[in-house]
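All protein chains of the complex are present and in place, except for one that has been dropped.
For chain A:
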Amino acid sequence: MGLPNASGDLSTEVEVDAFRRLFPLRFYEKHLLESIRPDARPLGRARETTIALGAVASANGSALAKIGSTTMLAAIKMEVMTPSLETPDEGCIGLLPLAARFPVSLSLLKTPGRPAEAAPVVAKQLSDTILSSGMINLKELSLVSGKAAWMAYLDIYCLDADGALFDTALLSAVAAFSHLEIPVVSLNDDGKIVLSEEQGLSDREPVNKEKRKINLSSVPFSLTCVLHKNYILADPTAEEESIMDTIVTVVLDSSSQLVSLQKPGGTVLAYTSAIQDCIALTRQRVKELQKILEEAISGMEVD
């Protein structure tokens, strides 16, 4: 690495560690000169990413997403609600626009033991992204027009935090929605929606025909980059995020259309070219993530 006299004995190792703690920025800059990061990644590469679907059996859809050691568990529970009357213009059809108060209730991101100040920021960003990406057609969540509709409660828990919280949260949410299975329900005599099998109403016509999946039309994926001088570091760790504080988050959907772009302040002014580079990196990353998600889904179907 960029340090002289790296003979590998204990004393140098201790010195490297001390140097890293005392002068974190210089430590990083020495690495950046060599176009490498302390965890041996090139600047533009994201960490290893895994998705496990169906991690929680008590939810209707769930997924565990891991980027590096940042781990998020997302789960969706379907409940029934009475849709509101104040539907602007589509109320006539009766497929209910849940749009006004969609689903995403995010009691999100409580890493135990940490003041979760990042939580509300990520939660807002996430619900904006999921809603505006048009990933879910809310009309699919309607059951009986004007009477009942699904409320999909999405909850995300942060089990381990090491940078790129938003990316992991979005990935876990998307994966949970693609794992979601809507239960078969029918209307009982009291006008309530109940599970068909459990209530012995299997002879009655179910309100929703078979076990349905939600169609995800355009799936959003994101990549967070850290800017420092002319360098762009993709998928930063918590250490990198704390040392170099200019963060750019780009969200693209599966057809490479821009969904959202965020640069919440920071000391570095981002030039157009830097932003374009970030978007190019994200485009690559979207392909990677799509492949990972597809593999996870096809892995589930084999079982």
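Throughout what follows, contacts are C-beta pairs under 8 Å (C-beta built on N, C-alpha and C of every residue); 3 or more make two chains touch, one makes a residue touch a chain; residues count from 1.
Heads up, the rule we're going with is that contacts and distances are computed from a predicted model.
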item: Absent chain [UniProt protein name; select from "Serine/threonine-protein phosphatase", "Mediator of RNA polymerase II transcription subunit 20", "EOG090X0BA8" or "Exosome complex component RRP41-like"]; value: "Exosome complex component RRP41-like"
item: Sole residue of A:Val185, A:Val259 or A:Ile292 that reaches the chain not shown, by the stated touch rule; value: A:Val185
item: Selected from A:Ser58, A:Asn215 or A:Ser298 as touching the chain missing from the view; value: A:Ser58
item: Among A:Thr49, A:Ser127 or A:Ser254, the residue in touch with the chain that has been omitted; value: A:Ser127
item: Missing-chain contacts mapped onto chain A; value: 55-59, 62, 69, 71, 73, 75-84, 99-102, 105, 107, 111-113, 127-128, 131, 151, 153, 155, 157, 159-162, 183, 185, 188, 192-195, 198-200, 238
